[in-house]
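Complex shown without one protein chain; remaining protein chains in place.
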Amino acid sequence: MEIKSKFVSESIVVKNELSMPNDTNPFGNLMGGKLMYWMDIAGGIAAQKHSGTVAVTASVDNISFKKSIAPGSVITLTAKVTRAFNTSMEIYIEVVAENIPAKIKFISNSAFFTFVAIDKNGNPRKVPEAIPETEEDQVLYDGALRRRQLRLILAGRMKPADANELKSIFDAKI
Amino acid sequence: MEIKSKFVSESIVVKNELSMPNDTNPFGNLMGGKLMYWMDIAGGIAAQKHSGTVAVTASVDNISFKKSIAPGSVITLTAKVTRAFNTSMEIYIEVVAENIPAKIKFISNSAFFTFVAIDKNGNPRKVPEAIPETEEDQVLYDGALRRRQLRLILAGRMKPADANELKSIFDAKI
Amino acid sequence: MEIKSKFVSESIVVKNELSMPNDTNPFGNLMGGKLMYWMDIAGGIAAQKHSGTVAVTASVDNISFKKSIAPGSVITLTAKVTRAFNTSMEIYIEVVAENIPAKIKFISNSAFFTFVAIDKNGNPRKVPEAIPETEEDQVLYDGALRRRQLRLILAGRMKPADANELKSIFDAKI
Amino acid sequence: MEIKSKFVSESIVVKNELSMPNDTNPFGNLMGGKLMYWMDIAGGIAAQKHSGTVAVTASVDNISFKKSIAPGSVITLTAKVTRAFNTSMEIYIEVVAENIPAKIKFISNSAFFTFVAIDKNGNPRKVPEAIPETEEDQVLYDGALRRRQLRLILAGRMKPADANELKSIFDAKI
Amino acid sequence: MEIKSKFVSESIVVKNELSMPNDTNPFGNLMGGKLMYWMDIAGGIAAQKHSGTVAVTASVDNISFKKSIAPGSVITLTAKVTRAFNTSMEIYIEVVAENIPAKIKFISNSAFFTFVAIDKNGNPRKVPEAIPETEEDQVLYDGALRRRQLRLILAGRMKPADANELKSIFDAKI
Partner (left out) sequence: MEIKSKFVSESIVVKNELSMPNDTNPFGNLMGGKLMYWMDIAGGIAAQKHSGTVAVTASVDNISFKKSIAPGSVITLTAKVTRAFNTSMEIYIEVVAENIPAKIKFISNSAFFTFVAIDKNGNPRKVPEAIPETEEDQVLYDGALRRRQLRLILAGRMKPADANELKSIFDAKI
């Protein structure tokens, strides 16, 4: 029997990493590309946990890198599902950087990745509904439809005129 | 004396890679995270070429991964500047995947990265103007302002009401 | 002012990894050496969290690898301090392996690592006491002295006759 | 025809490595986890040489890291079988660190790993006896039974009361 | 139908890399071994492009490393076929190193690799003729026979007395 729904908390994945020399630019700060590599791994595991099957990256939303991360920092990635759409899942990933000896800790950035669940034959497979539990879960769940419309427009698969939810972008914070 | 402007073609960077076993998911297809890692390296070199200095990743726009890339494929990344904004540069990266023995070749995906030029002391540094040369260069140059407004709104740094250029998203293909 | 004590829960570090092709033996199962590499990273971060400074590996206790871990498995490492001894900390690391599509999940193994806190000049530095909170924390705390005596004997730094705590090994499960 | 026994010297494996930036902690010294990764590879090759088949890591005994290893050091790992037990082999690994320009050389640490020989179908397979040749080989051979009992007790597979050999731990150096 | 010939330009492969900490010696300069690793990848892709199939490295000619490459440099490898010989192809690879902030750029070195085309069953496979287009292509094409004779002599597969082309080494620059 197929599982119909799962709680958001069942998909939570934490991944701690150390910023090592080969992950840094000439100033010794963590490169964005390495961070996205780790985000993809953490997000993919969260998608596996929610779907119960292998999941592949379908898209990545806009990511901005605000502050540089010093060498030797501890990077804590936390990923969880926000909402499921038939065979795809939106995954929210938050990245915290901490330089422990320097007592510096901040949210480095966050991102939304979309993964598609894949069955044994490599075909897309239906995923359970995601049930929000916390207030944050609910906010993320509510925004998911709007972000999905933006994604479809940016990928050229939806006409802006049809994006009813997205129109709220001009009224609300995404 | 400071260089005032540079041609887009001066920044072109090509990076060929092979999809190796450790870059793949359980189906043997290239992971999105590894591809973004390579895109960040290629884009960063293009930004260095345009600015003449080290450049750090400031943001990555929405990327969608449409088709899976088979193991052993040749991945060709091509990066170039599209437009410069004071201390930042938008870089366009196109990824082509080719399975040579199977005679399969397709554009895997494309993305816009933004890099900030950094001087010796780690501070942002003014970059030359980017001069478009081809028709594609011009289209990319023209769309850069609109994409920049979308980025600022998504990062919460601009009010949608002020995004005059972006309003065209509802009329035109980005 | 120096921090005198910290709760065990303040040091908890979770690290999720995927078993990738280069981490495996010819049967496709995760190599013990790669697992110990990850355990050392996770344990070192927990030791940094407890001590508030950089910490280096001083010793690793007996580890046994009971079941093989299939390719593509999700490896979840959880590390936390058990007890502090002047400048050193014993860290407990538990490893869970999960093959999500196959619905297989088991505790792969566990281990005790000892780390020494290091100050800016590379010298050992006093660490806070570790305060156990849960029942498991208390059991781990109580056993730490016995394990420390075994370590000192195995390293040739203590005479067995002086190991009062260790004698309990012949009565109790370590 | 099955090989009944092999000399210890037939299994000797030497592995020289350089300590590279990504293998080091923030003080530039080699991380314990990387050293254990190399020890596992060297030990696994020695076990393959003795058994004539693939071998997987079953356990690692207590390892202590006494001195830090400077960046750029040459690490020389030497592994050899000490004694065979039906389908398993105890492997002794000694690690020497040498900073050649600084004329510093020392035994960094040593460890006992246990590997199990595996046949084509993934099942444990009988291994040849190991015949000690040098005085050191003989000492290692003689201590193997005692270490095996300690391992079994630590893994909860033997009652301390049954460990006749191990009782000598309270009289002799392991 | 089999392709009989291909232009040299159809095989051109460009590969840009950054010199990262783990690729360098204790002076921070790029190690020759890492450069040869990248040359082999770039050359192998060029050989795939010319032959339309997988190609394996058969030999590498003398390479000399004249100048050290500073950390953070951009390494640009360019590979192309020079001449085809039944189932093998000679590939020319040129390496340019550029330290962009320091405004230093130079040809680091160049090399000739030979690859053999392999069919689906792992057997050597006939490759198309390579048609030189530029003056440089022609010079490289003309020298290929002489270099091939040197290779065969050095590999002990040809008697020097039979190397008619090679005798020109004593008259001309290779």
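Each chain carries a letter (A, B, C, D and E) given by its place in the written order, and its residues are counted from 1.
Just so we're on the same page, a residue touches a chain if its C-beta (ideal position, glycine included) is under 8 Å from a C-beta of that chain, and two chains touch if they have at least 3 such contacts.
If you're wondering where the values come from, they're calculated on a predicted model, not measured in any experiment.
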Query raised in the report: Can you list the shown chains that the hidden chain touches?
Result: B, C, D, E
Query raised in the report: Which of D:V54, D:I69, D:I93 or D:I153 sits in contact with the chain that's absent?
Result: D:V54
**Report entry** Hidden partner chain, residues of subunit E it touches
**Finding:** 25-27, 29, 31-34, 36-41, 44, 54, 56-65, 68, 113, 118, 122, 150-151, 153-156, 160-161, 169-171, 173-174
Query raised in the report: Where does subunit D touch the missing chain, residue by residue?
Result: 13-18, 41-42, 44-45, 48-49, 52-54, 72, 74, 100-101, 103, 120
Query - Missing-partner contacts on subunit C, residue numbers - result: 21-22, 24, 26
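What we mean here is this: only the chains that are shown with their structure count from here on.
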Report task. Identify the chains adjacent to both subunit B and subunit E in the sense defined at the top. Result -> A
Query raised in the report: Repeat of C-D among B-E, B-C or A-B, where over half of the residue-numbered contact pairs coincide, is which pair?
Result: A-B
Query raised in the report: Counting only residues that touch at least 2 other chains, which ones in subunit C make the list?
Result: 41, 44, 54, 72
Report summary line: Inter-chain touches occur between A-B, A-C, A-D, A-E, B-C, B-E, C-D, D-E
